[in-house]
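Worksheet: one structure, shown below.
With one protein chain withheld, the remaining protein chains of the complex are depicted in position.
After this line comes subunit A, so read on.
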Amino acid sequence: MTRVAHTRAEREANLRSAADQREHERQAVAAHYEHSPEIFSLVLDSRLAYATGVYEHAGEDLETAQARKYARIAAKLDIRPGQRVLDVGCGWGSNLLYLAQHTEGVFQGITLSAQQREEALRRARAWGVADRVQIDVCHVEDLNLRPESFDAVLFSGSIVHMHNRPAVHQMVGEVLKPGGRVLISDCYFPVQPRGDRDSAATEYIFVEALGYCRLIGLAEELQLMERAGLDILHVEDLTRHYAQTLAHWIDNVRKHRRTIDAMAPGFAAVLQQYMTVARMSFARRTALEYMILATKGAPTVDPGAWPIAQKGGRS
């Protein structure tokens, strides 16, 4: 597959060696997430999901939308007692700890931020699931895992920070057991370019605010997953939901501007600015948000049996 670079940051990444790019991601991506969890707890939901929620109604609050998203991910991954789950880019443990509390699985998370690891482990202890939770500061490409050792792999709002996508999907294809699931919730570019991908706004969000981001086309991601031996089971669009999530986050930044700035001068403006760029991109669909579910071998979940509300009475 020819690799088309969409942005300046991506073109620069293509010029680095793989090892240099890994190091770049370790530094640049971690910087944003190394800010105090106290700040993010003023902006995000109580479990600190730094990803879209799922809204059924326009008036719903952030907490409700994120709770629905956790439950949706849990349903899709369908983790059975004793199954092993890898959360790549686990953040402050939002999904990982929800799953640990609601299933009897065993969890391994990685993040590039020591602050995130510490907060996630603190929560794991407080919520009584620390015995089934391991979290390491580790780059995804430095993971050294046994083949066929995991039943589920999760990427929520994290794969966008990973430049070397073929290597990432290859790793997933190898570490999943037969019947294992992988779920990705992240941001994609429409294939036909809309908007200026080399604009100051794009550069601001992908580089200045978030360190390094690589948005590709959905089909490109799906093809890489298929090449790694995975079968795509389900894809859903959450673009509108992310625009709504961002509106809630932006309002929370406004509400707590002074407190945030007291902890990290200037960071409230960075948050509000990048979140506004993101919200406008999703609102105009110049960026798209998808949740992807795939399986290795015969699926143990059946999306065809999932309910979809019917219009116009029963058939």
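Methods note: a residue touches a chain if its C-beta (ideal position, glycine included) is under 8 Å from a C-beta of that chain, and two chains touch if they have at least 3 such contacts; residues count from 1.
Methods note: contacts and distances are computed from a predicted model.
Undergrad: The chain dropped from view, which UniProt name applies: "NADH-quinone oxidoreductase subunit H", "Helix-turn-helix transcriptional regulator", "histidine kinase" or "Phosphopantetheine attachment site"?
TA: Options "NADH-quinone oxidoreductase subunit H", "Helix-turn-helix transcriptional regulator", "histidine kinase" or "Phosphopantetheine attachment site" considered; the missing chain's recorded name is "Phosphopantetheine attachment site".
Undergrad: For a quick check of understanding: of A:Ala5, A:Ala247 or A:Met263, which residue touches the chain that isn't displayed?
TA: Counting the whole complex, the residue in contact with the absent chain is A:Ala247.
Undergrad: Mind pulling the subunit A residues that touch the left-out chain?
TA: Residues 199-201, 204, 243, 247, 254, 257, 268-269, 272-273, 276-277, 279-280, 283-284 of subunit A touch the chain that is not shown.
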